[in-house]
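Sharing a structure with you now.
Missing here: one protein chain of the complex. Every other protein chain is in place.
First chain written, first letter: the chains are A, B and C, and each begins at residue 1.
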Amino acid sequence: MRNMHENPFSAPLTSGFFPLILRGVGYARGEAAVLGGVDMVVEAGSLSILRGANGAGKTTLLRLLAGLVRPAAGAAAWADGARPARVPERAILIGHQDALKSALTVAENLDFWSGFSGLAETPWPRGSDPFSVWAHADVPVRALSAGQRRRAALTRLAFSSAPLWLLDEPTTALDAAARRIVWELVAAHRRRGGAVVVAMHGETTPEGAAELTLGGGG
Amino acid sequence: MIDPASPYLSYVAAAYGACAVVLGGMTWRAWRGWRRVRDAWDRVQRRDRP
Amino acid sequence: MNAFLSVLGRDLRLACRDGAGAWMVLGFFAVGVAVFPLGIGPEPQVLARVAPGVLWAMALLSAMLSFDALFEDDFRDGSLEPMLTGALAPETLVLAKALSHWLVTGLPLCLAAPLLGFLLHLPHAAMPVLFVSLLLGTPALSLLGTLGAALALGARRATVLLALMVLPLAAPVLIFGAGAVDLAVAGLAPGSPLLILGGMALALLAVCPVAAAAALRQAVE
Partner (left out) sequence: MEPARFVALCGRVLPFAVALAVAMLAAGLLFSLALSPADYQQGESVRIMYVHVPAAWMALFVYALVAVLGGVGLAFGHALAFHAARAAAPLGAAFALLCLVSGSLWGKPMWGAWWVWDARLTSMLLLFFLYLGQIALSGAFDRQARGDRAAAVLALVGCVNLPVVKFSVDWWHTLHQPASVFKFGGPSIDPSMLLPLLLMAGAFKAVFFALWLIRTRTAVAASRVAAARLAGGAR
């Protein structure tokens, strides 16, 4: 297990534009209100845990912070006034899906994502392999187990320069060791000035984290 | 005035017939659509009343 | 820029990995062209007369059939969202997708068409014009198809819907493409239709990425 205290990230953090402030943000899918009046402040170095029943809008809020979805009511803006939809590269969203091509190998997938995020001068830098997926780098993704795919998907965090991490139930299908690595990565990201928002079920809230429970909506 | 003995009478009749069918069809569909929604709205209203 | 190249590289590698895709489109193109003489009859003059139209129409249909998977796989396995919210502007992503489709499908069609021209007794003088007209036309088709794929993303029966939407929009490209080859068959200079075809391709190069990017944003919302 590599020593986590070295810098696990290969991408420098772009200067954070924190805080990201949400005032009375609402979103409706079709006619049904999914998010109603969410107020939230994301500070540099903060960790926010989103809780709520299924359909409470946790994933929708994460997608809103990532700039994929525009709020139907209220406003969400970074410190410099930019709306998330205008500056999507400030956030990286790891959703339920793995964003990996099953026909390609792990190395090819991660080479793509490192090239896509602007680190193309070296192929997938072996240094940033916090989840040690390097062992099965040349295995096509379709041959991997759910946990291994999840580890490979989370490795994308290692070469993202986005200051805001948005993790949608990151620890599903992960074993205890991988779960610990996730929280160590989160802590390392916060230490270097980034912010993290995690949607979670069960699992105790780590200390020093703000908790936001979304209402019964949806 | 339209000359009843004209050889083209059937074509003119067919053209205006098509016009009647299209306009009539549109009107009928529009009216049926509205009636269906109005009934659905009444059902929803009735179900809400205690 | 490297984001653009990495998307292009990945799509080309994916196309090579399951190479069947490109070959199937070429196979469909060849079978489609070969079926016409069976229907129309073997007389060389008749075939030569319809050759430009048949070759161009089949190239258009073959291109159309290969668009549905363009965004569908990325949409389903979740890689479309990070690509849209990465450093790469959606418009550039659409260009990368259109270029990767053209390299895998459009270019082979250009190369195969003159060969199939022999099946239809296309005069040899018209072969180069056919190639050039397809060289200008297939990028336009790739752009239109990419727009259609973005619009039909997540829709029911996306392939049929895509063809129904895109074919009327592709009619001008077909008219000038086949028209140029017709003029060449008749021994006239095909210059003006080819220039108009090039102009249309450039116009689509400007319009399609913007419209497709808007459609992708809606698809992800």
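As a working rule, a residue touches a chain if its C-beta (ideal position, glycine included) is under 8 Å from a C-beta of that chain, and two chains touch if they have at least 3 such contacts.
Bear in mind the structure is a predicted one, so any value in this text is a computation, not a measurement.
Colleague: Using the touch definition up top, pick the residue from C:Gly9, C:Pro90, C:Gly179 or C:Gly198 that touches the left-out chain.
Modeller: C:Gly179
Colleague: From the listed residues C:Val7, C:Met83, C:Ala96 or C:Leu147, report the one that touches the chain absent from this view.
Modeller: Only one of C:Val7, C:Met83, C:Ala96 or C:Leu147 touches the chain omitted from view, namely C:Leu147.
Colleague: In terms of residues, what is the contact footprint of the unshown chain on chain B?
Modeller: Counting only chain B, the missing chain is touched by 1-3, 6-9, 11-12, 14-16, 18-19, 22-23, 25-27, 30-31, 33-34, 37-38, 40-41, 44, 47-48.
Colleague: When the complex is taken as a whole, what residues of chain C touch the one chain not shown?
Modeller: Residues of chain C in contact with the hidden chain: 147, 151-152, 154-158, 161, 164-169, 171-172, 175-176, 179, 182-183, 193, 196, 200, 203, 207-208, 211, 214-215, 218-219, 221.
Note that only the chains that are shown with their structure count from here on.
Colleague: Taking chains as nodes and touches as edges, what kind of graph is this: line, ring, star, complete or other?
Modeller: Its topology fits none of the listed shapes; call it other.
Colleague: Any idea how many Å lie between the Cα centroids of chain B and chain C?
Modeller: Centres of chain B and chain C (C-alpha means) sit 42 Å apart.
Colleague: Give, as an integer number of Å, the spacing between the C-alpha centres of chain C and chain A.
Modeller: 37
Colleague: Using mean CA coordinates as chain centres, what's the chain A-chain B distance in Å?
Modeller: 55
Colleague: Would you mind listing the residues of chain A that make contact with two or more other chains?
Modeller: Within chain A, no residue contacts more than one other chain.
Colleague: For chain C, what residues touch not just one other chain but two or more?
Modeller: Not one residue of chain C touches more than one other chain, so the list is empty.
Colleague: If we count contacts the way the header does, which residues on chain A are in touch with chain C in the complex?
Modeller: 63, 66-70, 88-89, 91-93, 95-104, 108, 111-113, 115-118, 120, 156
Colleague: Give every residue of chain C touching chain A within the complex, in rising order.
Modeller: 2-3, 5-7, 9-10, 13-14, 17-18, 73, 77-79, 81-88, 220-221
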